[in-house]
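Accompanying notes for the structure given below.
Removed: one protein chain of the complex. Kept in place: all other protein chains.
Entry: chain A
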Amino acid sequence: MTTKIPDLLSNLTDVSAFPLHKQLELLPTNDFKEFIENPELIESYIHQLTKYKEKVEKVQSTLSTLKIILNEEIHQNLITKYQQLTKKINSQISTIRQIYQEFQNLETVQYQLFSSNFNQDFLKYKMKKLIEKTNIESNEFGKKLSKATNENEFNNIINQYKDTRAKYHFRQEKLNRWEEERVSGFI
(Lines give C-alpha, C1' and ligand atoms only; values in the text may rest on other atoms or scores of the structure.)
Protein backbone atom coordinates (compact mmCIF):
# COMPACT_ATOMS: atom_id res chain seq x y z
CA MET A 1 0.00 0.00 0.00
CA THR A 2 1.67 3.22 -1.15
CA THR A 3 -0.69 5.62 0.64
CA LYS A 4 -1.02 5.00 4.36
CA ILE A 5 -4.48 5.13 5.95
CA PRO A 6 -4.48 8.28 8.10
CA ASP A 7 -4.71 8.15 11.87
CA LEU A 8 -7.97 9.13 13.57
CA LEU A 9 -8.37 12.87 14.09
CA SER A 10 -8.63 14.24 17.58
CA ASN A 11 -11.53 16.50 18.47
CA LEU A 12 -10.92 20.21 18.46
CA THR A 13 -11.06 21.01 22.16
CA ASP A 14 -8.50 23.77 22.31
CA VAL A 15 -7.98 26.48 19.72
CA SER A 16 -5.51 28.54 21.76
CA ALA A 17 -7.93 31.46 21.75
CA PHE A 18 -5.84 33.17 24.43
CA PRO A 19 -3.96 35.39 24.50
CA LEU A 20 -6.43 37.37 22.44
CA HIS A 21 -5.26 39.27 19.43
CA LYS A 22 -3.89 42.70 20.15
CA GLN A 23 -6.84 44.39 18.41
CA LEU A 24 -9.27 42.59 20.70
CA GLU A 25 -7.21 43.22 23.78
CA LEU A 26 -7.19 46.93 23.04
CA LEU A 27 -10.96 47.14 22.65
CA PRO A 28 -12.65 49.28 25.29
CA THR A 29 -14.72 47.26 27.71
CA ASN A 30 -18.06 48.25 26.15
CA ASP A 31 -16.90 47.23 22.69
CA PHE A 32 -15.43 44.11 24.16
CA LYS A 33 -18.81 43.28 25.78
CA GLU A 34 -20.47 43.84 22.42
CA PHE A 35 -18.00 41.43 20.88
CA ILE A 36 -18.71 38.80 23.55
CA GLU A 37 -22.47 39.11 23.08
CA ASN A 38 -22.28 38.54 19.34
CA PRO A 39 -21.86 34.80 18.67
CA GLU A 40 -21.19 35.42 14.98
CA LEU A 41 -18.21 37.60 15.79
CA ILE A 42 -16.87 35.02 18.23
CA GLU A 43 -17.38 32.31 15.64
CA SER A 44 -15.52 34.41 13.07
CA TYR A 45 -12.76 34.95 15.60
CA ILE A 46 -12.52 31.20 16.23
CA HIS A 47 -12.50 30.46 12.51
CA GLN A 48 -9.49 32.65 11.86
CA LEU A 49 -7.43 31.14 14.69
CA THR A 50 -4.36 29.26 13.53
CA LYS A 51 -5.25 26.05 15.35
CA TYR A 52 -8.76 26.08 13.91
CA LYS A 53 -7.44 26.67 10.40
CA GLU A 54 -4.86 23.92 10.87
CA LYS A 55 -7.62 21.56 11.95
CA VAL A 56 -9.76 22.42 8.94
CA GLU A 57 -6.76 21.83 6.68
CA LYS A 58 -6.07 18.55 8.46
CA VAL A 59 -9.68 17.40 7.93
CA GLN A 60 -9.49 18.39 4.27
CA SER A 61 -6.15 16.70 3.71
CA THR A 62 -7.37 13.56 5.52
CA LEU A 63 -10.48 13.39 3.36
CA SER A 64 -8.32 13.89 0.26
CA THR A 65 -6.06 11.06 1.38
CA LEU A 66 -9.11 8.83 1.96
CA LYS A 67 -10.34 9.68 -1.51
CA ILE A 68 -6.96 8.73 -2.97
CA ILE A 69 -6.98 5.44 -1.05
CA LEU A 70 -10.52 4.67 -2.20
CA ASN A 71 -9.71 5.47 -5.83
CA GLU A 72 -6.21 4.13 -6.17
CA GLU A 73 -5.62 1.53 -3.50
CA ILE A 74 -9.10 0.07 -3.18
CA HIS A 75 -10.80 0.64 -6.50
CA GLN A 76 -7.97 0.58 -9.00
CA ASN A 77 -5.69 -1.82 -7.16
CA LEU A 78 -7.56 -4.18 -4.83
CA ILE A 79 -10.91 -4.46 -6.62
CA THR A 80 -9.25 -4.83 -10.03
CA LYS A 81 -6.90 -7.44 -8.61
CA TYR A 82 -9.83 -9.24 -6.99
CA GLN A 83 -11.84 -9.18 -10.21
CA GLN A 84 -8.88 -10.61 -12.12
CA LEU A 85 -8.51 -13.34 -9.51
CA THR A 86 -12.24 -14.09 -9.70
CA LYS A 87 -11.98 -14.43 -13.44
CA LYS A 88 -8.95 -16.68 -13.12
CA ILE A 89 -10.64 -18.86 -10.46
CA ASN A 90 -13.75 -19.21 -12.63
CA SER A 91 -11.54 -20.25 -15.52
CA GLN A 92 -9.74 -22.74 -13.29
CA ILE A 93 -13.06 -24.17 -12.08
CA SER A 94 -14.14 -24.51 -15.69
CA THR A 95 -10.86 -26.34 -16.47
CA ILE A 96 -11.45 -28.70 -13.53
CA ARG A 97 -14.98 -29.41 -14.81
CA GLN A 98 -13.53 -30.26 -18.23
CA ILE A 99 -10.93 -32.50 -16.62
CA TYR A 100 -13.67 -34.24 -14.62
CA GLN A 101 -15.77 -34.76 -17.74
CA GLU A 102 -12.77 -36.15 -19.56
CA PHE A 103 -11.99 -38.37 -16.58
CA GLN A 104 -15.53 -39.76 -16.64
CA ASN A 105 -15.17 -40.57 -20.34
CA LEU A 106 -11.80 -42.21 -19.83
CA GLU A 107 -13.15 -44.10 -16.82
CA THR A 108 -15.98 -45.52 -18.95
CA VAL A 109 -13.57 -46.50 -21.70
CA GLN A 110 -11.26 -48.06 -19.14
CA TYR A 111 -14.06 -50.15 -17.61
CA GLN A 112 -14.98 -51.32 -21.09
CA LEU A 113 -11.36 -52.16 -21.87
CA PHE A 114 -10.87 -53.96 -18.56
CA SER A 115 -14.07 -55.83 -19.20
CA SER A 116 -13.12 -56.83 -22.70
CA ASN A 117 -9.64 -57.88 -21.60
CA PHE A 118 -10.22 -59.48 -18.27
CA ASN A 119 -13.86 -60.14 -17.52
CA GLN A 120 -14.69 -63.72 -16.42
CA ASP A 121 -17.05 -64.53 -19.24
CA PHE A 122 -14.40 -63.59 -21.75
CA LEU A 123 -11.79 -65.61 -19.85
CA LYS A 124 -14.14 -68.61 -19.62
CA TYR A 125 -14.84 -68.27 -23.30
CA LYS A 126 -11.10 -68.28 -23.94
CA MET A 127 -10.73 -71.33 -21.66
CA LYS A 128 -13.46 -73.19 -23.50
CA LYS A 129 -11.79 -72.38 -26.78
CA LEU A 130 -8.50 -73.65 -25.40
CA ILE A 131 -10.13 -76.88 -24.13
CA GLU A 132 -11.71 -77.42 -27.51
CA LYS A 133 -8.37 -76.81 -29.16
CA THR A 134 -6.71 -79.37 -26.84
CA ASN A 135 -9.48 -81.88 -27.56
CA ILE A 136 -8.97 -81.48 -31.29
CA GLU A 137 -5.23 -81.76 -30.86
CA SER A 138 -5.57 -85.05 -28.90
CA ASN A 139 -8.01 -86.43 -31.44
CA GLU A 140 -5.53 -85.61 -34.18
CA PHE A 141 -3.00 -87.80 -32.35
CA GLY A 142 -5.64 -90.55 -32.02
CA LYS A 143 -6.27 -90.52 -35.75
CA LYS A 144 -2.59 -91.09 -36.36
CA LEU A 145 -2.54 -94.33 -34.32
CA SER A 146 -4.02 -96.54 -37.03
CA LYS A 147 -1.25 -95.42 -39.34
CA ALA A 148 1.58 -96.34 -36.96
CA THR A 149 3.99 -98.70 -38.70
CA ASN A 150 6.14 -99.86 -35.80
CA GLU A 151 6.09 -100.19 -32.07
CA ASN A 152 8.16 -97.08 -31.42
CA GLU A 153 5.89 -94.89 -33.48
CA PHE A 154 2.88 -96.57 -31.85
CA ASN A 155 4.21 -95.82 -28.36
CA ASN A 156 5.03 -92.17 -29.22
CA ILE A 157 1.51 -91.58 -30.47
CA ILE A 158 0.05 -93.28 -27.43
CA ASN A 159 2.14 -91.05 -25.08
CA GLN A 160 1.27 -87.83 -26.95
CA TYR A 161 -2.39 -88.78 -26.95
CA LYS A 162 -2.29 -89.62 -23.25
CA ASP A 163 -0.55 -86.31 -22.39
CA THR A 164 -2.92 -84.16 -24.42
CA ARG A 165 -5.91 -86.03 -23.01
CA ALA A 166 -4.55 -85.44 -19.51
CA LYS A 167 -4.20 -81.74 -20.32
CA TYR A 168 -7.69 -81.70 -21.79
CA HIS A 169 -9.23 -83.31 -18.73
CA PHE A 170 -7.27 -81.06 -16.38
CA ARG A 171 -8.48 -77.92 -18.16
CA GLN A 172 -11.99 -79.25 -18.36
CA GLU A 173 -11.91 -79.98 -14.64
CA LYS A 174 -10.72 -76.45 -13.90
CA LEU A 175 -13.47 -74.97 -16.03
CA ASN A 176 -16.07 -77.11 -14.26
CA ARG A 177 -14.81 -76.00 -10.88
CA TRP A 178 -14.66 -72.40 -12.15
CA GLU A 179 -18.29 -72.60 -13.20
CA GLU A 180 -19.02 -73.81 -9.69
CA GLU A 181 -16.84 -70.99 -8.33
CA ARG A 182 -14.78 -73.45 -6.34
CA VAL A 183 -11.39 -72.18 -7.47
CA SER A 184 -8.99 -69.39 -6.57
CA GLY A 185 -6.20 -67.58 -8.44
CA PHE A 186 -5.92 -64.59 -10.73
CA ILE A 187 -9.65 -64.19 -11.08
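Assume a contact is a pair of C-beta atoms (placed from the backbone, for glycine too) under 8 Å apart; a residue touches a chain by one contact, two chains touch by 3 or more; residues count from 1.
Just so it is clear, contacts and distances are computed from a predicted model.
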In UniProt, out of "Large ribosomal subunit protein uL3m", "Alpha-1,3-glucosyltransferase", "NEDD8-conjugating enzyme UBC12" or "UEV domain-containing protein", the chain dropped from the view is recorded as "UEV domain-containing protein"
Residue numbers in chain A that touch the chain omitted from display: 1, 5-13, 15, 17-20, 22, 25-26, 28-29, 32-33, 35-36, 39, 42-43, 45-46, 52, 55-56, 59, 62-63, 66, 69-70, 73-74, 78-79, 81-82, 85-86, 88-89, 92-93, 95-96, 99, 102-103, 106-107, 109-110, 113-114, 116-118, 122-123, 126-127, 129-130, 133, 138, 142, 145-146, 148, 151, 154-155, 158, 161-163, 165-171, 173-175, 177-178, 182-187
